[in-house]
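Let me give you the structure first, and then I'll get to my questions.
Missing here: one protein chain of the complex. Every other protein chain is in place.
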Amino acid sequence: MKVGVIGAGRIGKVHIKNISMYVPELEIKTVADPFMNETAEAFVKKCGVANVTKSAEDIFNDKEIEAVIICSSTDTHSKYIIEAAKAGKHIFCEKPVDYDLKKVHEAIDTAKEAGVKLQIGFCRRFDHNHRGVYDVVRSKRVGDVHMIKISSRDPEPPCIDYVKVSGGIFYDMMIHDFDMARFLAGSEVTEVNAVGAVLIDPEIGEVGDVDTAVVTLKFENGAIGIIDNSRKAVYGYDQRVEVFGSKGCVRNENDIPNTVVVSDGQCTSSANTYSVMWDRYTGAFVSEMQAFADAVLNDKETPVTGMDGLYPVLMAAAATKSAKEGRPVKISEVE
Amino acid sequence: MKVGVIGAGRIGKVHIKNISMYVPELEIKTVADPFMNETAEAFVKKCGVANVTKSAEDIFNDKEIEAVIICSSTDTHSKYIIEAAKAGKHIFCEKPVDYDLKKVHEAIDTAKEAGVKLQIGFCRRFDHNHRGVYDVVRSKRVGDVHMIKISSRDPEPPCIDYVKVSGGIFYDMMIHDFDMARFLAGSEVTEVNAVGAVLIDPEIGEVGDVDTAVVTLKFENGAIGIIDNSRKAVYGYDQRVEVFGSKGCVRNENDIPNTVVVSDGQCTSSANTYSVMWDRYTGAFVSEMQAFADAVLNDKETPVTGMDGLYPVLMAAAATKSAKEGRPVKISEVE
Amino acid sequence: MKVGVIGAGRIGKVHIKNISMYVPELEIKTVADPFMNETAEAFVKKCGVANVTKSAEDIFNDKEIEAVIICSSTDTHSKYIIEAAKAGKHIFCEKPVDYDLKKVHEAIDTAKEAGVKLQIGFCRRFDHNHRGVYDVVRSKRVGDVHMIKISSRDPEPPCIDYVKVSGGIFYDMMIHDFDMARFLAGSEVTEVNAVGAVLIDPEIGEVGDVDTAVVTLKFENGAIGIIDNSRKAVYGYDQRVEVFGSKGCVRNENDIPNTVVVSDGQCTSSANTYSVMWDRYTGAFVSEMQAFADAVLNDKETPVTGMDGLYPVLMAAAATKSAKEGRPVKISEVE
Partner (left out) sequence: MKVGVIGAGRIGKVHIKNISMYVPELEIKTVADPFMNETAEAFVKKCGVANVTKSAEDIFNDKEIEAVIICSSTDTHSKYIIEAAKAGKHIFCEKPVDYDLKKVHEAIDTAKEAGVKLQIGFCRRFDHNHRGVYDVVRSKRVGDVHMIKISSRDPEPPCIDYVKVSGGIFYDMMIHDFDMARFLAGSEVTEVNAVGAVLIDPEIGEVGDVDTAVVTLKFENGAIGIIDNSRKAVYGYDQRVEVFGSKGCVRNENDIPNTVVVSDGQCTSSANTYSVMWDRYTGAFVSEMQAFADAVLNDKETPVTGMDGLYPVLMAAAATKSAKEGRPVKISEVE
């Protein structure tokens, strides 16, 4: 199946390379990027892609191309989803669809009406450790879900210019954890209570965001969720989940680069977790693209639907409101 | 130094035995219990105690006795503290002092005026694993404290008659975690937000309590805390803490009965944590009594003061109010 | 049951204290030690012992005393076993019985003829971690035993004067591991091959011993064993065992003082193992004495018989010969 990729930035390059190496079912015919330059073109060509262009229209107009991978900036996501859907192409779109709930709905509706597949890029669902916890929960080995705990901490805060436009920590960072919470719970969130603090960098506070945040979630099925985020864990990318249930508890630990343990006269020590997100989720990016190919080629539902793209945005909206107003906020208040 | 013990129930027996075995500085002269019977007397005598009595007055009136260990039921704690203080005796009192804040204040004030030592029985501060985390935090190895996470889950719910009178999960169970949170943070809590659910036993809900609870804490120093409680962890007593700071993260794991690891054709497995609280905190009970002896004999401040007994009750009151009203509650609202 | 203890040195004190605290079935009536002094007497008295004496005869002649705990120097073990047996007293004797095989046999035979219980102090059999491995092996969860691996490393070499008279590393240190190997295998050793080296302290080599040693064992049931010893592990007392079988593998790890894990900007670290043997095997010393009381009072076979005392000495003799001659040595060669 021939596909087109829109956007050859950081995440675009990851998908282009992964498809060329690990997803033989997909053949990238064209990569479109308004800022396409020589370096990007060289990279793309080396991955075996036939054509590059500055216009996404070239992809939408290409009858041979059956699916598009949208890796452009967030503000163009909904627009491209709509255009792709109207052109009858299946869609993989990076998260988040949009921060404007109306636009998210419009994108999802258009894809639905067009009868095309739509998958959102919540890659962590495909991580081996998180997927392992999910499988245990779904198998009912820990019984009914009572509590879900998610720790998610980045090694370094993003640059301040990004923080200014990102929508804040609940939209740009915790959105992954909102998705993970729903994924693990198998139930929708009805209420969130958010607490935030500026403990790492005052500048983050000055632009209206927090760098440390804790959110409590109530789920429809009665379970309670807890998410904690920090923009700076000096020991690396820290991502762990725990699900406690009526019959037990399942949790995972971070991956580390090797299993070496040293005991000397002082202590017993091992390696820290990865400091770079791409190292931590290498396999997840591959798996999500393989899952997309599988969904399209075998006419299955995509593993992360358009609605899966909508809910975390609702949760981010509620969390932002909760942190601002200092009270729990129901999802129904922001819907 | 001669001491008297009031109450020869479960916790009283633990302290009597521990003092006789591990705290040579203390000599139990008298044990008082209104329900003193032959079995209890035999146990007490075997621990080398000279006298048993049904009246606490015998202890207060004994000039030789310099300190009392109060292990009676909670409703008598403040009364005995006051009597002991007036009799000029140093006091170790089991937690909580009382659920009535006025009585707590009165007890603390009386002890203060009398110039006697007062130590409250928050034994977990003396547990090797929690103390280890505390030491790392105090040493500043993880820098400034940003987040504190406490998991505390019991193997089995208490009997429903206990739940009816205990004051509820925030008073009878999470009170330990409220103390632990303050202990680790080195800062006071200013606001709590509590979420509760009845997921284990509907009867617990019928008597007005919850069996699953999550509380978010705001500390004066800006840090954020999270406590989760469940009344039933089928895999045993689960008590872990984690402190995340500007320079790192420290956490502990549960103790397990042995370090044996078996790999068979199915999986790799090890033992679960202890299912009995006394097994888990064996050493902590000993250490707290040694610390009490040390404080009295060497005229040091007790490691868990009367005020340390007060604050967790304030937090429990705020959490109970928060869960009921569905909103964050400031400590100042219940003070 | 009234018992007498012979020897109030380091190990004697441990047993005296443990019996007084944890083995209510036994009452120490008399402690005998030719070097009994005021300090020792004070200690013994504090443990509730009625009498002290300089002569072991006082114990053997005391009709009330039904069992003796022999904690004297190794060269007196066999003599005291024989005397105690002839006096009709049950016997717990510290390891090793003797290095002279003839004396060992004589002691065992005399106890047997006298119809008294004899237990040898191989305390590691009672350690929770080693016992846990044993239980798994005996339960057949790992199937038939194919390989046994034992690591045993001390934090510091003993003083050189001890090394001169101890019989060497195979007699004074690896003897514990020889016992452990038999214990875990449930089969006798038929051949040993020993390799030794002087890598820690040349003085150890000068007095004819080695400080690093590896021994390969062949068992009657076909299994193969490996023991490694080092006299100096800078990170503490290191004692681990692993049993590999047809249906899986079971191993244990060292106990550590707490479960605290710290991640900072450099690495993730935890505590080292204990540096003092008594801290590591605290519970084992208690358990072996409880087992002795149980064997005598309930007329069961002792869990470490006289023959269990003999075999490790045979293995030590074979290992010493093997290391010297640079070839595998059959147990039958030294028997």
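Note that the chains are named A, B and C in the order they appear, and that numbering of residues resets to 1 at the start of each chain.
By definition in this document, a contact is a pair of C-beta atoms (placed from the backbone, for glycine too) under 8 Å apart; a residue touches a chain by one contact, two chains touch by 3 or more.
Values in this document were obtained by computation on a predicted structure and should not be read as measured data.
Undergrad: Which candidate, A:Lys45, A:Arg138, A:Lys247 or A:Lys324, sits in contact with the chain we can't see?
TA: Touches the omitted chain: A:Lys247.
Undergrad: Of A:Ala42, A:Ile160, A:Val207 or A:Val262, which residue touches the hidden chain?
TA: A:Val262
Undergrad: Hey, which of C:Glu27, C:Glu41, C:Glu106 or C:Asp228 is the one touching the hidden chain?
TA: Here the residue in touch with the unshown chain is C:Asp228.
Undergrad: Which residues does subunit B use to touch the chain missing from this display?
TA: The list for subunit B reads 234-236, 238, 256, 263-273.
Undergrad: Need a quick check: the contact residues on subunit A for the chain that isn't drawn.
TA: 21, 24, 46, 128-129, 131-133, 136, 141-142, 247-255, 257-265, 271
Undergrad: Considering the whole complex, not just the chains shown, which residues of subunit C touch the missing one?
TA: That gives, for subunit C, the contact residues 144, 146-147, 149, 151, 153, 193, 195, 197-200, 212-214, 216, 218, 222-224, 226, 228, 230, 232-235, 238, 244, 246-249, 326-328.
Basically, only the chains that are shown with their structure count from here on.
Undergrad: Which chain has its Cα centroid closest to the overall Cα centroid?
TA: That would be chain B.
Undergrad: Please work out the Cα centroid separation of subunit A and subunit B, and write it as a whole number of Å.
TA: That pair's centroid distance is 42 Å.
Undergrad: State, to the nearest whole Å, the distance from the C-alpha centre of subunit B to the C-alpha centre of subunit C.
TA: Each chain's C-alpha centroid was found; their separation is 40 Å.
Undergrad: Which subunit B residues sit where two or more other chains touch them?
TA: In subunit B, residues 247-249 touch at least two other chains, as defined above.
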